[in-house]
Structures are given as C-alpha cells and as structure tokens.
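Every protein chain but one is kept in place in this view of the complex.
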Amino acid sequence: MAKIPVGVLGATGMVGQQYLALLANHPWFEVRYAAASPRSAGKTYRDAAAGRWNAGAGLPQDSVWDLVVKDANDISQAVKAREEGTCAFVFSALEMGKDEIRQLEETYAAAGFPVISNASAHRWTADVPMLIAEVNPGHTDIIPLQQKARRWDRGFIVVKPNCSIQSYTTPVYALIAAGYDVKRIIVSTLQAVSGAGYPGPASLDMLDNVVPYIGGEEEKSEAEPLKILGSIQGNAIVNAERPAVSAHCNRVPVTDGHTACVSLEFGAEKPSLDEVKRIWGDFRALPQELKLPMAPERPIIVREEENRPQPRKDRDADKGMAVSVGRVRPCKVFDLRFVGLSHNTIRGAAGGGILNAELLKHQGYIS
Amino acid sequence: MAKIPVGVLGATGMVGQQYLALLANHPWFEVRYAAASPRSAGKTYRDAAAGRWNAGAGLPQDSVWDLVVKDANDISQAVKAREEGTCAFVFSALEMGKDEIRQLEETYAAAGFPVISNASAHRWTADVPMLIAEVNPGHTDIIPLQQKARRWDRGFIVVKPNCSIQSYTTPVYALIAAGYDVKRIIVSTLQAVSGAGYPGPASLDMLDNVVPYIGGEEEKSEAEPLKILGSIQGNAIVNAERPAVSAHCNRVPVTDGHTACVSLEFGAEKPSLDEVKRIWGDFRALPQELKLPMAPERPIIVREEENRPQPRKDRDADKGMAVSVGRVRPCKVFDLRFVGLSHNTIRGAAGGGILNAELLKHQGYIS
Amino acid sequence: MAKIPVGVLGATGMVGQQYLALLANHPWFEVRYAAASPRSAGKTYRDAAAGRWNAGAGLPQDSVWDLVVKDANDISQAVKAREEGTCAFVFSALEMGKDEIRQLEETYAAAGFPVISNASAHRWTADVPMLIAEVNPGHTDIIPLQQKARRWDRGFIVVKPNCSIQSYTTPVYALIAAGYDVKRIIVSTLQAVSGAGYPGPASLDMLDNVVPYIGGEEEKSEAEPLKILGSIQGNAIVNAERPAVSAHCNRVPVTDGHTACVSLEFGAEKPSLDEVKRIWGDFRALPQELKLPMAPERPIIVREEENRPQPRKDRDADKGMAVSVGRVRPCKVFDLRFVGLSHNTIRGAAGGGILNAELLKHQGYIS
Partner (left out) sequence: MAKIPVGVLGATGMVGQQYLALLANHPWFEVRYAAASPRSAGKTYRDAAAGRWNAGAGLPQDSVWDLVVKDANDISQAVKAREEGTCAFVFSALEMGKDEIRQLEETYAAAGFPVISNASAHRWTADVPMLIAEVNPGHTDIIPLQQKARRWDRGFIVVKPNCSIQSYTTPVYALIAAGYDVKRIIVSTLQAVSGAGYPGPASLDMLDNVVPYIGGEEEKSEAEPLKILGSIQGNAIVNAERPAVSAHCNRVPVTDGHTACVSLEFGAEKPSLDEVKRIWGDFRALPQELKLPMAPERPIIVREEENRPQPRKDRDADKGMAVSVGRVRPCKVFDLRFVGLSHNTIRGAAGGGILNAELLKHQGYIS
C-alpha cells in the first residue's frame, strides 16, 4: 500500500520536529512536505532545523533532511504539493499568534486539507472536536457538520488538547466509563520545560528552582477535560457538567514528562482502590481494538512501586504513548489520590496528533 | 550580658551544621559544646565536619572549628560541660533511629537539660509541645506539667514540626486567628533535597526527574498541623479537629526551599482575596512583638508577582525565616488557592529551633 | 542458530542492569543466568531489581524478570548452570572490593568460564587484555598464554577500560593508525553521575554544582590508554610509551554521557584539521568489517555544528556505541583541540563489554 503523503506546518519548531521524528518509518504516513516561517522558507530542512534539533535521539527519515521548506503562510505551495502527490493532509504545529493560527488553519481546511492541529487556536470552536483517541473518538462525527456549515468539501479541522491534561484525563475517563460519577478534582501538575517549546524557560529560572506559574495553563487544564467529556448536540460539542477541576500548574526542571498529583471526589458510589486499579489496568479503547500503529497496547499502566511514576523512568513507556499512574491511595479529604504521568511532546503533542490522524484514516476522513 | 552556652547534638549532620552557622554571632546563645556519633567523637569539629560542610555560605564562629566533638550518647560529657559552664541547654539534631532518639532526648532532659529538638521522635508525645513560635507559643505552658509527670527539675523537651508543613501552617493559622473557619485543605508540596539530610536522594533520581513520594512525609504533613493548632487539656495537648488535610509530597531537584500548592475550603464565612492578603500581610505574633533575634519582621510575605514565590528567589527572605506566599486566587473547587514557600533547613529546621529557644528564654524556661 | 546462554555477575547493579537491557533481543547471546550479592540471592530478578531499575527506557527480555538470582560468590551455581546449558560465559559487572573481584573473576575463569569484565580489578594484570574492540582487537592473542600460565583450559579473563577514556582514546588511536605521532594530551572530562553507579553522588552535591574530583579517575584516565595502545611482548602486554596524558576529571550534573575537552600535541608531522576530520569520519575497524551486532556503523561521528557534541543530544548516537567528536580546531598551545563524547554506561560499560564478547565469539574464544 502506498503511504499517504503528509505535510507538517511549523516543521522546524519543537513539536514539528517531534512529528518528523515519530513519523519516520510510519506504516501509513510519509512526510513529504514541510512548511514553516518565511525565515526558514527556501532552505533545506537540514539547513533550517539541524542546528536546533531537539527531539531526543529520534530523527526523521533521511529524505526529510533534503525537503525544501515552504512558507506556511503560502497556501498555494501546499495546493501545488497536493497536485504533485506530496501532501494529502497536514499536521499543524504552528507557532504564531492565536488569531493567525486560527485563520491559517481555516485557510488550509477551506483549500481541502484535513488539518490535525496541535495548536490551541481552535480548541474552543464549537464544531471542532478536541480529541483524545481513547476518550472521545466519536466526536469526529461532527466533522461532516463542520464541513457543511463552512462549505468545505474534503477539508476539516480537528485539534488535540493541551499537554497538561493528558496525565489525568484518560484515567478519569476510564473511571467514568466504568460507571462512576467523578464530581471534583484538585490537581497539581509538575510540568517539563519542553512543554513551553524552544527556547522556553531560561535556565536561570529552572536550575535549583521551580516556577509555580504557567501562563494560561491552569485555565486550559480546568476547561478542556469538560469539552472532551462532552457530547455532540446539534452542530456543537457541549461540555460535560462534571468534573469540576481546580489546577495548580508548576514548571519544574525536567526536560520531558508532565506529572500530575490528583485528589478526586466520586459521587455516591465509590470504587475500592483495587477496583480503581483493575479499571485502569484493564482499560482498552478504540485505538487498541483497531490496533492503530501509534496506539499504546495499554493506554494506562498501573505502577505498584511506592515511588513511581517518575518522569525520567516512565515517560517513554510504550513509545511515550502510555499514561503511567501510581501511588493509588485514599484521599484524606476527597476519595482517591493518585499520580499520573505522560510524555508531553509525544502523548501530549505529536504522538497524540498522529494517533488522531490514524483514527481519522480508519474512519475514512483521511485518505 | 554573658551569652548562654549551648550544645548541639548531632552537630556534624546537615541540620546540626545549620544550627552552628545560624548561631554564629547570636546575641544570646553561644555554641560551646558539640556532640555527634562515636565515629566523630574525639576529633575537632574541623576534622569531623569540614569535609562534609554543606550549610551554604554560612559558617560557624571560628571557635567552633576547634571544639572537640563528644559522643552524644555519653550524657556524662554534657553534664561535665554544664559544670564547666559550656552547656546550659541543647539543640537536638540527632540522626539515629527514632526509638534511640526518643530515649536519648529523655536522658538529657532527665539530667536537667532543656532539649530543643528538631527530631520527630517526640512529636506525638502528648505532653511535649510541637512549636511554631508564631502559632502556638502558649503550648509551652505544658512544660511544668511535663516536668512534674516525669519528675524532671530543670530539663524538658520541646520539638518543632516537620519542614514540609511550614509553608502552609502559618498562613492557615493566620486565617484562623482572624476568625475564619478553615475546614479542608488539599496540598501538593514540591520539596527540596536538603530536607532529606545528607547524602539524601541520589543525583540519578533527581536530575531531569521528580520523585512523587517521600516516606512518611504525607502522614506528618496531614497530622502535625492539628497538634500545633490544638490546645492543652489536662496533661496533654489535644488535636484541633480541623482542618482536614490531604497532602501529596514530591521531591524535586531543588537544593533548599519547600513549595506548597494549596487549595483551601473555608466554613460558612469566606474572606475576600483582598482580605486574605491583608490578613497575611498584617500578621504579627509574639516573636515579632518580643523582637526575638531570629524572628522575621514579617512572618508572612505576600508576593504580588504572578510567578512567585520561587525557591531560589524567595527562600532566603528575612534570613530564611519568613514564609512567602503568592498566587492568591480563587479555587475552582474549594474557596482559595495559594502557593507558600519556606526555607526548609532554616525556617523548617535550625532557624525554627533557635526561634523556639529564644521564646523559651523569654518565658524563663532557659537561662 | 541457538543463542549462546550467558550469565551476568552483579546483575542488579547499574551496569548489570544495562547489560540485561542491551542483551534483550541480542542475535547471538541470551541471558539465562543472573548472579548478585547474597542479599539478592534466592529472589526473582523482578523482586531483586525492579525497585532500583535505572537503565533508561530499555528493559530486559521478559524471561529475565523471572530468573532466580544466584549468589555470585557461589561458583557451584554457575557450574551447575553450565551443565544445564544456561551459562556458557559470564559478563562481570561485580560491585565489591577490588581484591574480592580479582579473586572471584579468577575463580570463574579457573572453573572454565570466559569472563568479560567491566571491573577495574584485572586491568593491570599483565596477561589480561584491556580491550576496545576497534582499537586493540589483536590483544586477545594473549588469551592462550594467559590460559597456559594459569593452567586454565576454557576459561580466561578480558577487561574493558574505564568509562572516562572512551571519549578520546578511539579518536586518538585513529590518528595514530593514520600514521601520526601523538605525543602529549591534556584532557578535561565532564563526567555523568551514572559513571559512579547507584546511588552515586548525592543530589545535594550535583544540583547547581560541579565537583572537580573523582577518586582514582585521573590516574586511570592517564594510564589505561597506554596499555590499550601497547603491544604483546612475551607473556605480557607492554605499555606504549606515548602519548603522555594529563587528565582533569570533573563530575557534572548530567545523567549519562561523558564529555572530554582535549588539547593534543603531534610529533613532527601534523595533519591539517581537514585531514583530522577525514581520518575520523572514515575510521572503520575490525568490528565494523565483521559487522558485529553491537558495533556502531561509524565508530567516530564528526559533528560540524559549533556547539556539539552535547551529552543529551549525542550520547545515544548509533545505539550509544559511537563516539561523537566536534569543535575540531587548532590549539593555541598544542596542535589540535576537540571535544569527544560517549555514552558511559553503553559504549563505556555494558555495550563495550558486549562488543568485546562478540569479537571473542568471532575469534572462537567463546562458543
């Protein structure tokens, strides 16, 4: 089977790099189009990005280094590439102003490109699904409505949520899916510096230090789970009413891997700790059933050691796509406490985007 | 006025070192007796400790380097020192098994030494006060009862609480003292490695990593505030009933300074954010009234910047004795959120112990 | 072809773990025997090691977790295992006193086991080769002499050098092999904490700090290259006379990857910088010719960026087995300056040991 040619917008940034690294040797997709800012346009990807390559030990397939980077603002280049068979859809890892991203992503969609976005610009657009493939794969049902309302034919936009919520949203969803009402959550996150892109926080702020603030992050961490857990009503995705979330977001001196300390209150019915661990350990969802290439075997890995999960030891679990949970114990104030951990640039960014694309391919939205 | 001669038990350990550094040039006290393990006994303090000196840039007074370290287990040495006028009371920074410490501290007290302890051994002994000088200075009223019950004449034991609770207990107390009922608290701490003593955590566990577990720390963090906020009833200090505390304790790659992210639920009456900040900014207590040498001018410093307090920038505030609070904002689940920070080896250990001793001297228990 | 069953002595330590992780799915060898201290003996490897697992994201093959760990001091266990077909030779990653290791390794060899050692105990035994497979593969010619002198039949001992020298010894050898006389070297190393094993340096010593001393490391760094570059004369390996090496060894807050800053003086004939880079880029040796499974394609990778190599970005190059060099430039005092970097627990420890075993298998010493 010929691979589907894909473009990456914002290909030289940190998340863009991660897309290229993770797509090397992908069985379904092949990166054949890279676009970035005008500053990079016209250079080979090697010249544009080699000096700032930051995506761990992973490297893109060799052919990517020789791609001539295009100007992401110049949609005609992408259209031409599609005609040449090198760009059937795009991953958006754009790093610009929110309004510019919103418009540019719409321009791509209007021009017929499925846009799988990592950006926050469209997360609160009512008919744009915010996907975690294991949690709300059915939200893609809104795509035809999105296309119809905007008179787009093949193009559409889907987004993924912020990296900060991935360490607890899937575990919380698994409990809800098992029939338990999750009423309230208080969560403190300890987030890696790569979550801020490059250059991100100054080393003077992160050596021997912690910064108990990340602009906009707490708001996203509190609101986004509600849309993901919501439902399609008419032409819009309507938020779930629960759980109420209070988030304390901290930046810590860790390269990759976001940790979340969660206190959780159930409704009337409360599972035992063993039941919680059983639910998480057994949790499988559509990506696992479909054996999507990027899907982790087990979306949630339960650690029994008293001092796990830890970023350096657990972030890479199952290709960086699994959420590791541990320290499952009662809460002195609510019902349940646990620690969740996920890789913020893989599960929480590029890997999550690729998994969404795989789901969309399976569902027929991408081909 | 001649200075009161004081001994430090466990003088070569991390907290012991901090005591020596902070007592250099103290106006009331002078270290003239140092005791440690049999391994160090007989050496000069220079030989016993110089190679492991870790208490920042602070150094003990010059005369300390030449003290011959005694065996802390050999109480007769301390008695002899008292007779020679070089040890009127002791700071206990012992590092051994809990049972051994409990017995040894009692032995010192029985031999007539006031024991100001940093250890956890006696924190839950009913007639031993666990002091934060700004919060429960009146708990020293139990000392005569303690002495009577145990037939000790001049000796007694007071302890200080764990370093993990200092970043939130004083702010919480200030709210209670202002008349507000604090019902429940969920707190996540980001604790410095010096809190574990030396050598403490391995660098392989703390570089590019976070460990979401500290043995015994959550239990202490939840229980100790209740004793401190409790009251003397008969021969015992009886716990306060509130607030219920749920603590998530994390070790982070920071040398000094514990950070706490707090969500707090009030009773029926809830102060505004401005009122909270006013209460904290205006808070003064007995150590401030008495102008005790180690007392910070303002026990609670309210930071208005959006990204403070931070360990490296705020831990040394007011000689490391102030608690810095910031990010005062509403909680989406409870009523109030804030971040508290204090220096764990100063406010949370040796500095707090010295302040307790100053209080006891003022109260006439030490002379 | 059936895989050769192999045992790992010191299997629960940091280097032992790395052996197990790197040998998962090895095409020639399969770990079927694990021995460690009496403390671990009798437990499954899972119980003995899971809580201290530290070898990055790599994991041993599943079957290893269920191996019952034996006491490494009890040679009869290994003999029994050989009889049962589960231990044909051993990797020694023992962590005990040097004299004990020396004796124990001899006992294994005397009992007929080829011993591929990571320990320093036998590095200066005259008839024990200290191997870097790309540099002195011919030193294995001494094995029959070693066996004869000691009346061992199948058993023998080979060792690998200290991790600190791997970042510069192969580049220096490549220049010598190209015909240039390397007279003197002054090198400063910036070494990762994993080089000290676990727990290794305290985090209090490595956060916001550098320690300009590693016990015994400078001596090893200066002497070992001379044996490796030496030659077999009679029954002994005789040191090369050059280069003279002066080493400054520093511990830096890096998890993995040793960096070396080298100033090098040539003899009369001095290659140009381009010639140096050509020699390094083209360097291939016996392991590459033989396509040994663990051999890197290119033993030396020349980086042209002005700020490389860097530990986090380059340590994993070619499975962690390549040495990355960069900043090739003239020296103001000697002739040549460069920076070399290699992964200390892979190239510098377990990976190097495995490559040595592959060489020995090819040469017929292991089967």
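Each chain carries a letter (A, B and C) given by its place in the written order, and its residues are counted from 1.
Basically, a contact is a pair of C-beta atoms (placed from the backbone, for glycine too) under 8 Å apart; a residue touches a chain by one contact, two chains touch by 3 or more.
Small disclaimer: the values here were computed from a predicted structure and weren't measured.
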Touching the absent chain when the full complex is considered, from C:Ala109, C:Ile186 or C:Ile228: C:Ile186
Option touching the unshown chain, where C:Pro144, C:Pro212, C:Gly234 or C:Gly281 are the choices: C:Pro212
Contact with the hidden chain (one of C:Val252, C:Ile279, C:Ala322 or C:Ile346): C:Val252
Residues belonging to chain A that touch the chain removed from view: 54, 193-194, 198-208, 253-255
Those residues of chain B which, in the complete complex, touch the missing chain: 50-51, 53-54, 56-57, 207-208, 255, 305, 312-313, 316-317
Residues belonging to chain C that touch the chain removed from view: 184-186, 188, 190, 205, 207-213, 215, 222, 244-248, 250, 252-255, 259, 261, 263, 306-313, 326-327, 331-334, 337, 339
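Rule of thumb we're sticking to: only the chains that are shown with their structure count from here on.
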Cα superposition angle of chain A on its copy chain C, in degrees to the nearest 5: 180
Chain whose Cα centroid lies at the greatest distance from that of chain C: B
Interface numbering overlap (same over half, different under half) for chain B and chain C: same
Distance from chain B to chain A - Cα centre to Cα centre, in angstrom: 43
Rounded Å distance between chain A and chain C, as computed from the means of their C-alpha atoms: 40
Euclidean distance of C-alpha centroids - chain B vs chain C, Å: 48
Residues of chain C engaged with two or more neighbouring chains: 54, 207-208, 255
